[in-house]
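So, chain A:
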Amino acid sequence: MNPSNPAAAPAAVTVSAGPGYSFAYLDAGTKRMIRRAILKAIAIPGYQVPFAAREMPMPYGWGTGGVQVTAAILGAADVLKVIDQGADDTTNAVSIRRFFTATAGIATTTRTAEASVIQTRHRIPEAPLVEGQVLVYQVPIPEPLRFLEPRETETRQLHALAEYGLMHVKLYEDIARHGHIATTYAYPVEVAGRYVMDPSPTPKFDNPKMDDCPALQLFGAGREKRIYAIPPYTRVRSLDFEDHPFRVQSFDRPCALCGAEGVYLDEVVLDDAGGRMFVCSDTDHCESRLGESCLGETRRADGQTGEAA
Partner candidate 1 sequence: MDPLLSVEGLTKRYGRRLACDGIGFTLDPGEVLAVVGESGSGKSTLLSLVAGEVAADAGSVAYRMRDGATRDLDTLSAVERRALMRTDWGFVRQDATQGLRMAVSAGGNVGERLMGIGDRHYGRIRATALDWLARVEIAPDRVDDPPTRFSGGMRQRLQIARNLVTAPRLVLMDEPTSGLDVSVQARLLDLIRGLVAELGLAVIIVTHDLAVARLLSHRVLVMRAGRVIETGLTDQVLDDPQAAYTQLLVSSVLAA
Partner candidate 2 sequence: MTPPLLAFEDVAKSFTLHLRGGAVLPVIAGATLAVRPGECVVLGGASGAGKSSLLKMAYGNYRCAAGAIRVRDGARIVDLATAAPREILGLRRTTLSYVSQFLRVIPRVGARAVVEAAGLEGGLAPAAARTRAGDLLARLNLPERLWALPPATFSGGEQQRVNIARGLIADRPILLLDEPTASLDARNRAVVVDLITEKRAAGTAILGIFHDADVREAVATRIVDVSAFHGALAA
């Protein structure tokens, strides 16, 4: 209705793709090109496949790579979930969901279990993924060796020859400076015993979920024009040293809302007085548990007053 200002007119998102638009925005030729790149990426787990990334109607850094991968694999029957830092309700997640609702008319959900395609920025859902699901990561910098080796010709060579000593140099630097491996996100992994891969800026907490995962994991970097993949049930190993083994972050408290333990928590600042609480980063996970009446300390306190009212 008001395409020049869609944000101000939520009703506009219900409009399906108008004449001249292909299903899921991208034209058939582009999709074929991207699917070929995806198939190659699946065939060579962890290998970065170059592709001719298109301009998308959103800025770089907003997930143009992930959006193109999603657009290329979506079918009319798919149910899409989009998360940003674990949350379904951030601007980025909402706008991408609306984009696909508008251009593909597909169903969306916030429930991990209900989704067939999940596009994510910076998290892997807490609920275990299952066979048939596809997790699409938005990737800003796909090259794990870039930090130490700025030359693309050289990093390609290093990948080709599986020379990954340099990756350990980065971990060495971490330990030398901080006493432990201080890399907490984008923590490099070795895929299927061959390619070393950047898992995108997910917290290393999520790295173990990538290993032997029943779902297909696809990674799209729009600005850098690379696609890579981890096929289902693939060995994914986080790099480490014998005397400094890989460890995930642990939290010394459960989620303040739902009481979940062993999940990734975000720190939320409550007021100017320094009040803060730690809550599930995965909003769907948290809400599901609340629906099942799992209560954290905050809700238990709220609950008493609420139920009394």
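The set was built so that all candidates are chains of the complex that A comes from, given by their letters.
Following the convention adopted for this analysis, contacts are C-beta pairs under 8 Å (C-beta built on N, C-alpha and C of every residue); 3 or more make two chains touch, one makes a residue touch a chain; residues count from 1.
In this text the structure is predicted, and so the values were computed from the model without any measurement.
Q: Sticking to the defined contact criterion, which numbered candidate from 1 or 2 is in contact with chain A in this complex?
A: Here chain A touches candidate 1.
Q: Using the touch rule from the top, collect the residues of chain A that touch candidate 1 in their complex.
A: 148, 157, 160-161, 163, 165-166, 168-169, 172-173, 175-177, 240-244
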